[in-house]
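Sharing a structure below in structure tokens format, with a few things to ask.
With one protein chain withheld, the remaining protein chains of the complex are depicted in position.
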Amino acid sequence: MTIADISHRRKFLKTGNVYLPHTAKIEKIIDETFGERAIRTFHFNFKDEKLREEFTFESGQFAEYSVFGIGEAPFCISSSPTRKDHLEFAVLRIGKVTNALHRLGVGAEIGFRGPYGNSFPLDLLQGENLVFVAGGIGLAPLRSLIWNVIDNRDKYKNVDIIYGARSPSDLCFKYDLDTWDKDKTVNMVTTVDRSDESWTGRVGFVPKVLEEVAPSANNAIAIVCGPPIMIRFTFPVLEKLGFNPEQMITTLEKRMKCGIGKCGRCNIGNLYVCRDGPVFTYAQIKSFISSEY
Amino acid sequence: MRQDSQWEPKIVGFLCRWCSYAGADLAGTSRKKYPANIRIIKVPCSGRVDPLFVLKALRLGFDGVLVSGCHPGECHYQTGNYYARRRIAITKKLLEYIGIEPQRIQASWVSASEGGKFAQVVTEVTRELKEIGPNELFADQK
Amino acid sequence: MTGKKKISKGNIERLLNEWSQEFTVFVPSQENGVATLAKWGGGDTSFLAWYRNTITPAKANFFPPMEEMFSFRKDREGYHIELPPTDERKQLIFGIRPCDARALAILDMTFKDAYEDPYYLSKRNNTVLIGLGCLNPYDSCFCTSLGISPAESTDVDLMLTDIGDQFLIEEITQKGRELIATASGVEEATEADEGKAKEVKEASYKKVAKKIETEDIKEKLLPAFNNQDYWERAAAKCLSCGICTFLCPTCYCFDINDEMVKNQGERLRSWDSCAFPIYTKMPMENPRVEKWRRVRQRVYHKYEFYPMSFGVIACTGCGRCIRQCPVNWDITQALNGLPAKI
Partner (left out) sequence: MSYLPTKNRDVEQRLRDEAKSLLEQGRVDYVIGFEPGSLKFTTTPLITNNKDDVDHLVINPFIVNNLSVYLTEIKGRVGIIAKGCDSRSIISLIQDKQVVREDIVIMGIPCPGLIDLKKVERLVGKDRDELDNIIRDGDKVVITVDGQGKEYPITEVLYDNCLGCEFPTPQEYDVLLGEPAPLVTDLTASRQKIEMLEGMSQQQRWDFWKDEFSRCIRCYACRNICPACFCERCFVEESEPQWVLPVPRWQDNLIFQVVRNIHVAGRCTDCGECERACPMNIPLRSLARKTYDLVDELFHYKSGTDKEASPLMTAYEQAEAEDFIR
């Protein structure tokens, strides 16, 4: 089963000024991790009622979130489209906009424009074994797809989730990890690079653990997301396990600004991550990935 | 220069915490009268003041900038105020050349015991700024 | 009669004044020693003598160095967003060169692809282009290698060719035809005028000395993408400044920044350049921190990636990046010097 080229699945918005954000209110904030590079999940909803009903998106798409007066930054929508009551996105505190987002409290107003980019090809994933490989905050984009899959569990065969983080306190979405662990139909494998006394689970880098779990490659698709260093070591492992480049999907993190393929900075070769991605097969970006990525 | 009578100049004062800030404190505790136009920013040393602070303050609409530190030789870090002196000298001369009124950049040495002098410096600076009117240098957007 | 029209150079001033009733007319001007397009003040048409090409391309009228995207105001109910007032008055650019006109057609592709860019397109649809053929291309021009003739263009509404003390006028679009129909001082062109124009066009075509072989380059480009040694040598003298990209008529990269004072602010779009290191800087890493990667990106985006996405080379050979580069980095040398396919 090969996915030739999923970049032609561009999602278009109706016309009108595509740069104008809608205003949205933050309804809930969850601290995923603490410390200098803390990660927070924001639950939010549009202020405009009509928009709340009409708004649709697909797992894997991202949006541009504005803190007015500070700037705009792209983050994936980490909640699943199957759950309509609110939307979620996760932010790692590292730069100007992310710091501003982390200073916001519940009830604060942000800008939202999107959804942009293509999405995970659900129709092509149906009837397949799914292997999710995620690292750190890389679980956020996959989380939307995982919940989407679990809410339509019968359409998919086995589901393996291999998720790792630097240390136990760096694990994100712990509440989801527990739920998926208890779920019989999901093989949840959590690992940490460096353990501490509170940790009783697996220890090891995600690529190594993936090799140990060794999910079978036939009728399987691997969906990978995490820091660039992890992605670079995961693809070779998957190839060793028998996955060919068309069976490997990733959602890339690149410096994006406009989110709609105009401002020019998120290109990998001739592909714009925001317009032709962010979801790519390894086959598409393999030629440029080594030298450009 | 338009000058309606109730206009009051807004001054930002970068005061070195060891001397001038203490001097300003002393002026307050000893009930010295001086105009309330100054907004004080405490800096570890007058040598910490970057020309960028001066220009950013003028850009945001302050009418004057005062940099005040310890007298030469009394700096807590020995040489901070000497470096500050060179930096402010060049900044002031270059900004004059660019076309910013010289009165908008002021500097003073005020030691921790000179509460009176601090009050007098602020009074003089306020008077000079009142003469040249509000800072409309960076006003128009286009 | 040939159906074509002509106008004497003497009547150009009257024509521009006439057009200024309806349009905001832009003409080449040398204010402050920089050739740019400036508003026509009804003054002299001396630019017809010295004008060869502007420093900042006509793209700046549609995609300016800085423009406000929208402003926002915060009050108790929250944020209110407001679009800036659009200038309803139509624009007319007199004297755009064929290379800049083709460049606008190339930019249209990106600004219309997938999502329409309202700022660029509103100005673009609101502007009439009056092309003016080149008689005297620079030694840095290489438009003929990109299939562009210095004195002919189909990307404008009217095309003027200098035939001595008159201009031959070719109506390219309906908009142009209507415009010239009502213009004063326009006469019918004779066979001789048209012959003269043909001569002028061929002469100026031959004057373009610099050449690149786009077919040959097409084959050498992809194999040379990973040739780090070649690109390190080519990039060694580059200073990573923004001149070549900002002054390039087909460069469209931009940055978006917010500014807010108290509770009133705006979002601004401004030119950005792939030559700047922070252009691709991400918090964790920067894929193009080495200078050779950035120089390579500029060449490949124009001669490899844009053709892959839109089927056309994003360069019109206007030569600005060569003329204005402070270290004389010449893109034609980098392209012609590509190692042969191994």
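Chains here go by letter, A, B and C, matching the order in which they are written, and residues are numbered from 1 within each.
Going forward, a contact is a pair of C-beta atoms (placed from the backbone, for glycine too) under 8 Å apart; a residue touches a chain by one contact, two chains touch by 3 or more.
Just so it is clear, the structure is predicted and the values come from calculations on it, not from any experiment.
Touch partners of the unshown chain, restricted to the chains that are shown, please.
Visible chains that the missing one touches: A, B, C.
Using the definition of touch stated at the top, determine which of C:M109, C:L268 or C:V312 touches the missing chain.
C:L268
Just name the one of C:S20, C:N226 or C:N257 that touches the chain not displayed here.
For the chain that is not drawn, the touching residue is C:N257.
Touching residues of chain C against the unshown chain: what are they?
Counting over the whole complex, chain C touches the hidden chain at residues 32-34, 52, 55-56, 65-66, 136, 138-140, 233, 236-237, 239-243, 246-247, 255, 257, 259, 268, 270-271, 273, 276, 278, 291, 322-324, 326-330, 332-333.
To test your reading of the contact rule: which positions on chain A touch the chain that is missing from view?
Within chain A, the residues that touch the unshown chain are 95-96, 99.
In the complete complex, which positions of chain B touch the hidden chain?
Residues 51-52, 55-56, 59, 72, 79, 82-83, 85-102, 106-109, 121, 124, 137-138, 141 of chain B touch the chain absent from view.
By definition in this document, only the chains that are shown with their structure count from here on.
Is the chain-to-chain touch network here best called a line, a ring, a star, complete, or other?
The chain contacts form none of line, ring, star or complete graph.
Between chain A and chain B, what distance separates the C-alpha centroids? Give it in angstrom.
Result: the chain centres lie 51 Å from each other.
I'd like to verify one number: the distance from the centre of chain A to the centre of chain C, where each centre is the average of its C-alpha atoms, in whole angstrom.
The computed centroid separation for chain A versus chain C comes out at 39 Å.
Taking each chain's centre as the mean of its CA atoms, how far is chain B from chain C in angstrom?
48
Pull out every residue in chain C that's touching 2 or more other chains.
Residues: none.
Would you tell me which residues of chain A are touching chain C in their complex?
For chain A paired with chain C, touching residues are 10, 12-13, 15-21, 23, 25, 47, 66, 68-72, 94-95, 109, 111, 227-228, 253-255, 257-258, 260-265, 267, 269-270, 275, 288, 290-293.
Which bits of chain C are touching chain A when the two form their complex?
Residues of chain C touching chain A: 69-70, 72, 74, 78-79, 81, 83, 110-111, 113-119, 225-226, 228, 252-260, 265, 267, 272, 274, 279-285, 287, 293, 297, 300-301, 304-306, 308-309.
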